[in-house]
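Got a structure for you, questions after.
Removed from the display is one protein chain of the complex; every other protein chain stays in position.
Here is chain A:
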Amino acid sequence: MNRFAELLDRLAYEPGRNNKLRLITGYFREVPDPDRGYALAALTGALSFKHAKAGLIRDLIASRTDPVLFELSYDYVGDLSETVALMWPKSPDIAHNNPPPPTLTEVITTLRTLGKSELPAQLTRWLDELDETGRWALLKLVTGAMRIGVSARLAKTAAAALGDKDPHDVELIWPGLAPPYGELFAWLEGRAEKPVNRDPAPFRPVMLAHAIEESDFANLDASDFVAEWKWDGIRVQAVSGKGDDGKIVTRLYSRTGEDITGSFPDLTPSLRLSGAIDGELLVLREGRVQSFNVLQQRLNRKSVTPKLMKEYPIHLRAYDLLSDGETDLRELTFEQRRAKLEMFIAELNDERIDLSDQIPFATWDALTAARADPAGAGAGEDADAVEGVMLKRRDSAYLPGRPKGQWWKWKRDPHIIDAVLMYAQRGHGKRSSYYSDYTFGVWTAGDSGEQLVPVGKAYFGFTDEELLQIDRFVRRNTTEKFGPVRHVTHEPDKGLVLEVAFEGLARSPRHKSGVAMRFPRISRLRWDKPPREADRLETLERMLKAETTIAPPKPATP
């Protein structure tokens, strides 16, 4: 347990993804089965212990310490698990004959079988045996609040790295595995065959597109490609298959293989036929595709209420078929798969699932025109939810990853405004000595004349060289500091104008300006432009009017 605790402790402080990976892989290499398997389970969120609640932890510490000292300490530290871990007093009983601290395996297997009434005494014993990092990790583990910045995907990638395997391969077999993952580690270390995924509805690694550049077209023949609209939704894989008991198992995966079925119970009944669809998840109201801002209301929800499902009806727009029944179609060409897909969707005949339309074009010029005017080129009233155009080679097999020259995405030009840098904040990790997070604003008429109102924040888009320049500018033009934030000079004739590119706009009562940008980034530094010539809030409001189709329902209280 102490070795696992040490890992969690180190991860909690490490900001860099690659360094996190190395720490986790190093742990897997060093620690034997089954401990490392349970660690993988803990990191991927595969464990939960229903009896351990914060109230129980409070009772435990109350029985051991002075309540005044506990309150003063909790007030100072601010985190219950950490306060308890740090101030837990040594038990006088075990001073002379310390039992070895429990292993992670012992902790997890015991917790799984322990009744609610036995839990307090058992936790107390462990708290006595562990050091403070061990106690902290134990309390984080049992209360299920790890919050150390490690996703399930990252933990699986670290496991894959142990055997130089592709994380996709781990993802593929993952649904068929269970803690402590002995057969997974045996395969990763070359001691056994790859475990077979017995999951009837497995995830398949997705095929991705390259962003196309102007210069690429010269080498591409329009007749080799088909085009579809690029919808502003989220990419999903909807898989159904027959289990051993003959029942259909249905799962919805994100593009990284995360199982998100639970968030969309309204879609699963529609996936009645055995097969794997690659498509875009959208919200449709009265047949019209809603903006990403509307779809966002359905994402990352803990509970999915009937009200939510009614107000944000979910829809799947299918663009590929990876398997039909038991047959894997990924070796076929895109055109062959498309024909199968059309039959599959027709057979499903479900209003929640439809086909992604193809855009007729004979030349690149024709496609350019369609991209510039999706409404007139077939997208009709849904044109506002079109993010651009997808190009797929007619003869492309379905290959995992981002194979060269097969699929291309050709986004619509982003919106662009000129805004003024107002505040800058230090970055994290590698960027901790740079001011790399920028709040920018545009002009509006205020009570005392023209003033800047913040409209967004951006922390990428610039080159390393530009970062140095902005950092230097920030340091030389700071008027005030609030903790890590610097207030940067922003006057009509003195300040830095940033060209900000963004994908969309939404009304936002949380922002002072009333608007929120989607995916803002710094596209250019306008050293040449005086701040007074930057854009005005009215410009954004005009864009917003042009953009908004149907506004999302207002929250219950204004």
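Quick note on the criterion: contacts are C-beta pairs under 8 Å (C-beta built on N, C-alpha and C of every residue); 3 or more make two chains touch, one makes a residue touch a chain; residues count from 1.
Just so it is clear, contacts and distances are computed from a predicted model.
Participant: Considering only the chain that is not displayed, what protein name does its UniProt record carry among "3-isopropylmalate dehydratase small subunit", "Amino acid transporter", "DNA ligase-associated DEXH box helicase" or "ATP synthase subunit b"?
Facilitator: Answer from the UniProt record of the missing subunit chain: "DNA ligase-associated DEXH box helicase".
Participant: Any idea which of A:Arg394, A:His428, A:Lys494 or A:Arg542 touches the chain not displayed?
Facilitator: Here the residue in touch with the unshown chain is A:His428.
Participant: Return the single residue from A:Val77, A:Ala186 or A:Leu348 that touches the missing chain.
Facilitator: Candidates A:Val77, A:Ala186 or A:Leu348; residue touching the omitted chain: A:Val77.
Participant: Of the residues in chain A, which ones touch the absent chain?
Facilitator: Residues of chain A in contact with the hidden chain: 12-15, 19, 22-23, 26, 65-66, 68-69, 72-73, 76-79, 82-83, 86-87, 89, 132, 426, 428, 430, 432-433, 475.
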